[in-house]
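The complex is shown incomplete by one protein chain, all other protein chains being positioned as in the whole.
So that you can tell them apart, the chains are marked A, B and C in the order they are listed, and the count of residues begins at 1 in each.
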Amino acid sequence: MKAAVIVFPGSNCDRDVAVALERATGTAPAMVWHRNTDLPKVDLIVLPGGFSYGDYLRSGAMAAHSPIMRAVAERANAGVAVLGICNGFQILTEAGLLPGALMRNTGLHFICRDVHVKVENAQSAFTSRYAAGQVLRIPIAHADGNYRADAETVARLEGEGRVAFRYVTEGGEAAEASNPNGSLRNIAGVLNAKGNVLGLMPHPERVIEPALGGSDGAAFFTGMAEALG
Amino acid sequence: MTAALTLGSQAKLAAEFGLSTDEYALAQQIMGREPNVTELGIFSVMWSEHCSYKSSKKYLRELPTTAPWVVCGPGENAGVVDIGGGRVAVFKMESHNHPSYIEPFQGAATGVGGILRDVFTMGARPVANLNSLRFGSPDHPKTRRLVSGVVAGIGGYGNCVGVPTVGGECTFHPRYNGNILVNAMTVGIADKDKIFYSKAAGIGNPVVYVGSKTGRDGIHGATMASAVFGADAEAKRPTVQVGDPFTEKLLIEACLELMATDAIVAIQDMGAAGLTSSSFEMAGKGGLGLEMNLDDVPQRETGMSAYEIMLSESQERMLMVLHEGREEEARRIFAKWELDFAVVGRLNNTGRLVLRHHGKIEADMPIAPLSEASPVYDRPVKRTAPKPALAAASVAAPADYAKALRTMLASPDLASKRWIWEQYDHMVMADTIQRPGGDAAVVRIHGTKSALALTADCTPRYCEADPVMGGRQAVAEAWRNLTATGARPLALTDCLNFGNPQRPEIMGQFVGCLEGIADACRALDFPIVSGNVSLYNETDNVAVLPTPSIGGLGLLDDSDKMATVALKADASDLVLIGATAGHLGSSIFLREITGSEAGSPPPVDLAAERRNGDFVRGLITAGKVRASHDVSDGGLYVAVAEMAMAGRRGAALTVPAGTVPLHAWLFGEDQARYVLEVDPNGSAALLESAQKAGIPAVRIGRTGGVTLTVNGDWPISVADLRSAHEAWLPEYMSRQ
Amino acid sequence: MKARVHITLKNGVLDPQGKAIANALGGMGFAGVQGVRQGKFIELQIAETDRAKAEAQVKSMCERLLANTVIENYAVELVD
Partner (left out) sequence: MKARVHITLKNGVLDPQGKAIANALGGMGFAGVQGVRQGKFIELQIAETDRAKAEAQVKSMCERLLANTVIENYAVELVD
């Protein structure tokens, strides 16, 4: 699998995700500066976490208009896998590549801690190494992760199996107490209609080896490497 | 504007600028004439306590600052130590107390921004932040808002720049009601052969300004007399500095990108006193002169005077000297990162600083005499008489030990600070292998097996009761916290927060603490490589507790051998290393359970610290330890409870025969102690080896179950302790 | 020319900040706070001097960047 990681001004998990990709595939991804207008030929495009443009105005809003995003949208429409983690998820919603919006956490604070998420859709290229219903422990680190969409959109997401991850208790229950940020229906990650674009708030790249406090994120990357060739 | 001033008003202005009569006379002498407003402003900031260290210099000189692994000690932007593999760690701690009290969010945020710049200025990529916070009484009406703002500000800045905030401390005391302390520390990593310094060199080389534009931010407030600056007061009033972490992130990346070339001769961040101190320091260190054209300084506001441009404390700015001819290459990099870049001057051999503005010379002053003549004061010192010792027998035992423990764990100083660190991204960069909550945070050196252990410590109540002992203890505790993870302590940075040095009693505290710090540094081979002094933390004659914050850095060669505080298994033995005398003076037990702050602090036997610590580190490195924790605030009972809570399992303590009174054994804060969880099959051998080495060591219990007991009595559920310990801060913060 | 832009959450979109402010005000003893909505207020100085063109320009800025029309409404006002 060949991957590209887009670097926006203010990205700060670009190196972390590159490390995780290289560990899973043996090859370092191409790091692509946001001002480029074209992308190398790749199987996966990653929009990393961080604070693109300082999260000023709205998280992800300015990055969504970066020159590179036109090329990203073209590839996404052509079926290339696109993954947005945290700020990358926010950018994908702002760019209209994923439905909904990520608003301020209900507690208003930035939250950095491990949460449990359930793999709701294990069919996608991103989640193929997980079993449906599997509960993972993965950290979140965000102030704007409160997923919102209108009722119709949410119904469609649920109906089409496009809710990829949900915040749950350790036992796998989507309870209010297990919802760290107020997201509708505990949604932690969503897929686009074709299933080739995924956005999620948790950071799988932060838990890829026991030394980091967990390795539940490792299969995310090995799974993609396998599924995307 | 200045022409209208009479000589008399110039002297008055000097006084308003904070220059004493003698200092003003000296300034006139150095200039050989009456300094103008801009020049006076420069004198006042260069000779301010903050830039000149005039009250503290005499004593700072006495601190141990060298070791074979120290690459650069105090005097540069940050200290540098060798961490092997061709790499160095660059680190420093700095205060932002007053600005954080005025505007907690921005004050704390810009504090983080400032210390980050000190580190990446030297060519290091910042890899970790820590913070040491002191607030007033939780009951004080301002405290909650201050905590909330400071924590949000630290997180807001550090999270955005993408540097993990991995540790710190946070305590409360009424003596900080009118003066909170916000000390921020940054640690960076650089290649040993690519360290950047601030000494300018090369006549004719361009002096370059990069980063954000200059505005009227933070110009020494008290000096802005409207009589001097005319009627346009609103527009000219100095404004609070607002941090722009996004720009800082770009500045980090742009500077590191340029540093990968060999275009830079010298570089210095614009911190306190902005362009003034950075230009004086760079030219001064190189023994050169410098002429700048202030029209070329990027400005955010219109109509700024030379005085304002020179004294502005706008954030996210750097000054560099480039090799002649490399300007375009550098400009391209800063343009890529969308940052301002301007050649503002050139080096010359005159030894003078000349400033042009709107075609006029606004300042022309000699550099070396001004820096070298900066006043040094030998202020009167009244040594603190240590509080008298307090016999354990004179302190009443609690009716219910377990209840006392629970109360203590839920008291403001011992309560979990999770509410704070969860607002900090402590995992970004994906090398945090020991998260907040333990003795020291551990951050892997990227791509290697080795790791840095980091901690911030100080026990101000000890420093108040006996400055010398308190100074020793602060260093010893930092050293111990590093050791408890298995790390070899390398060096420390300090941030010395005290009251008004013009009061002999305050100087007494300062001198006492420094003496203790120096003793400990020497005994533990733990030199000071950088630091900061913050004086005048005092309101209406109430000074803060003497608070010399210590930031410690240690090295783990093999991070797989790292120890943590969490109990790992049932049926392990618990072993206490170090002697227990049952010292209750100035303890948390005394304060929280009996309401007294009496008594001398526990004595710190530095030889015992070293012996015991080296022994514990040896055991950890040899893989003989399942969990380890040092004993500090709250004593042994609290230490074991912390291990139990972290490991979510119980322990049965058995009090060794013939010891001190039970409450003194449980709650005494004797130093140089560690609790270790070890394999029961290895504990006998371990105790034997301790005995051979002359290390006090004793078995004090066994792990397992879900409760904590003492001699089979006082059962208390670990889950219950945990919820009390975790609840205090979030509950306090959610109250209106 | 100067433009003033108000950006507000659409009806029915939950406003975590507004809700938190309302709670805090209640807790501080302000009685009778029935609802709070927090929006943004952006002032722009633009070179365009023709009112109609300026308005069109600022509306386009809102559509493309300043507002997220999935959840927000905007209103543009020109000053002198």
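Convention: contacts are C-beta pairs under 8 Å (C-beta built on N, C-alpha and C of every residue); 3 or more make two chains touch, one makes a residue touch a chain.
Quick caveat: nothing in here was measured; it's all calculated off a predicted structure.
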item: Residue among B:F246, B:Y307, B:Y401 or B:Y637 that touches the chain left out of view; value: B:F246
item: Contact residue for the chain not shown (choose from B:E103, B:E324 or B:E597); value: B:E103
item: Selected residue (touches chain absent from view) among A:M62, A:V163 or A:V197; value: A:M62
item: Interface with the unshown chain - residue positions in chain C; value: 6-8, 18, 21, 24-25, 28, 30-48, 57, 60-61, 64-66
item: Footprint left on chain B by the chain that the document does not show; value: 102-103, 105-106, 212, 215-217, 234-235, 237, 239-247, 300-301, 314-315, 338
item: Chain not shown, touching residues in chain A; value: 53-54, 56-57, 62, 65
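Throughout what follows, only the chains that are shown with their structure count from here on.
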item: Distance from the mean Cα position of chain B to that of chain A, given in whole angstrom; value: 36
